[in-house]
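Working notes for the structure below.
Only one protein chain is missing from this complex, and each of the others stays in its spot.
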């Protein structure tokens, strides 16, 4: 193996740059050349490919976003488009690939592996919704961004005896809401994975106020519904001074935390290790604190398992 | 003068606690007792009043929100309710008052002064919309909170070549949008004080992309319209990948910045100075870096003047 | 069991308040009364004990430090002093105890257990040096605090082509230096657990500059030596423009991160669970993502195992 390509695909996540750096430095340390591909699979097909040196990835570890940019490129599902991508790999002498993104990116990665270009997938996504990994690159940072915002909202809630319903990201996964809800002492956490009882939530809030609580907080995963809809629903069960907040896209940016930089660094190095062992079509994950690699095919049928003990834990705390 | 009361009214703002502390410590240093009033004018009327010591305000300077809580209490506009408030002042032996809040709070403060209870107003509001002061307590912190959020949004915008329309607070005032727009290098700033040309904004964005710019950013004051409405309007002038974000209530919270803590401290001490001079019905402000006190009556007819040179400055930068 | 006591002992750590809250809310949810003990074992002996309600722990989860305060109290090693502490437990009707602190606190906890007062230990320390737990409460926050500071130092190093030697905390443990060193892309990490070769470090720095690197960074665990001593040593191997920085006590404070709040919450609830099962003399830890409880006696002979793979990983990155 002489040359590795790297691309980032799908929604971006803090820590992607740290992962790109880790792949690059590890490959170079093993005398393998490294080529960066801009704009994910779209850039691969367009041939937006350039050589990277140790210098290229300097001063990147603390930067949010991805300096290789990213794109969603559903067209890559078509064989024709994949073949164009492979032509570009051939043209640039690239033997193997590291794909950093959500598990949607793994389909394209697997296709390339099947065509003889080993690809390893690294879980880059703030949503933490990738199977066979306890944490994705970007999840810890997104959680802390959301938590900081809610801590600020709580300053104001305390002053006004309000109920704040705060939408956090996660697409169909409730992990951000779960961890952030526990971290902010939410009165209620609402996630797709657990049926919610709005009447009970209303009761918890009323009980809290009766017990002298000065504010109410509901952390709501976007995968369930939007904050304004939930707010209206809640008002049917009580005369609350309730406000909806949608934290939005800031959750995808920002300088990565220590956890995300370290995780990205370990995973990036491990990806190169796997390629050096001649492996491909594997998705890297961290499970029970150990790095693992699973067949990408297995991921497509599986579902990420979050730590749902946090859900009942928070209910006990809110009493 | 033997006893000063302090209350915070209206929307809360970071730095209010620092102001309360400054009033308290300065009063105590002058052998004047200090009483805190919870929940603004509502708490005054309800008699929710307690004595404060130096200890009460310890470890408060870095806390967001207001530990005296706050409330909007439009009922205080009625003479009857004001008289009840005055009874409470009498009952607790309070001679004078410091009112920290938006200029809406100044009406109540002026009524009390007219009844013989000198009141000094301190401009506590994130909106920076109070006349005769370049800056309000809380404005600097709110701007930095918004800026940090937008810096994070820009990480993701850069990755996706998107246009982000971000709503910031300010009620009818464009100052937050103005300062934050300049600080985040926005392609366009939209504020109530200046007519906006959406076609020109669309052109600026298109021109920027044509020149290689990787993202577009519009900072939109909530006083003009909401982000989603603006987004739809913008789409009539170009095929943009545009997203709306509303930063929301986090802008009212958080630990105050140095500027807000120092400003609050200076203003709090100054308020006590004015009361010691037997003055009342005055609103404290900072103009051209000097502390000033204006008759509250003058404020009611006046309008805050922002630094609109920033508006044209940012237009030049966005070319 | 009717009444649980809680105390925090030793150096404080962000997340301690979240742990206190978790113990309190879980106990109350199980109809167990909760008493807080100020100033660790010193306060226990002095009888500085008070009842806590759900309200007492409200709005604490995001606060750094410990609202129960802390103290180092070596006198508690003496039987006499322990007996005084036990008298206080008796006097206040406390049946069991949760001790949050470094493993030094566990000795006292074990003594109380032996006297019939079950005590569970929670690992509260920024140093991450407690055996049988991958992470202590406070470690993640301290690492992020150090990383943020070094990110800022790097801004200036880049401008001046300097080498910064930065002391981070950890007492005798290198974990903070290890994780922070990887997260900041340090040219060298120096920890007590690994012999360091200063000549090789000097070569790495020179090689980096020759390859166009604009700055050099050495992350140095305080357990090895202080930054100024190391700096002088380094200058014997090259004509570096080197500056020493000691990050200091800020690493012990600050609002806890999501990880620390969630970990503290899980551990706090688990401690109460163990006490409800009639257990005592156990130290809670998290290993491979699972909560565990070990006999405190086992900890006294053991040594914390860090993730030393990060050490060689970072060396590869620095080439």
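Read from first to last, the chains carry the letters A, B and C; within each, the first residue is number 1.
Operating definition for what follows: a residue touches a chain if its C-beta (ideal position, glycine included) is under 8 Å from a C-beta of that chain, and two chains touch if they have at least 3 such contacts.
Please read these numbers as outputs of a predicted model, since none were measured by experiment.
*Asks:* Over the full complex, note down every shown chain the hidden chain is touching.
*Replies:* Among the chains that are shown, those touched by the missing chain are B, C.
*Asks:* Quick one: which of C:1, C:71 or C:276 touches the chain that's been left out?
*Replies:* Once the missing chain is taken into account, the touching residue is C:71.
*Asks:* Would you mind spotting which of B:33, B:127, B:140 or B:193 touches the chain that isn't drawn?
*Replies:* Touches the omitted chain: B:140.
*Asks:* Just to verify: which one of B:86, B:182 or B:202 makes contact with the chain not shown?
*Replies:* Answer from the full complex: B:182 touches the omitted chain.
*Asks:* Name, in rising order, the residues on chain C that touch the hidden chain in the full complex.
*Replies:* 8, 11-12, 14, 63-66, 69-71, 145, 149-160, 164, 214, 243, 245-254
*Asks:* Across the whole complex, list the residues on chain B that are touched by the chain not included here.
*Replies:* Chain B touches the missing chain through residues 21-22, 25-26, 28-29, 54-55, 58-59, 61-62, 134, 140, 143-144, 147, 151, 154, 158, 179-180, 182-185, 211-214, 255, 257-259, 261-262, 265-266, 269, 287-290, 309-310, 313-314, 316-317, 319.
Basically, only the chains that are shown with their structure count from here on.
*Asks:* Can the chain contact pattern be summarised as a line, a ring, a star, a complete graph, or none of these (other)?
*Replies:* Looks like a simple chain-to-chain line, open at both ends.
*Asks:* Superimpose the Cα atoms of chain A on the matching ones in chain B and note the rotation angle, 0 to 180, in steps of 5 degrees.
*Replies:* Between chain A and chain B the superposing rotation measures out at 180 degrees.
*Asks:* Between chain A and chain C, what is the separation of their C-alpha centroids in Å?
*Replies:* 28
*Asks:* From the mean C-alpha coordinate of chain B to that of chain C, what's the distance rounded to whole Å?
*Replies:* Once rounded, the distance between the two centres reads 39 Å.
*Asks:* For chain A, give me the residues that contact two or more of the other chains.
*Replies:* Where chain A meets two or more other chains at a single residue, that happens at 151, 154, 158, 214.
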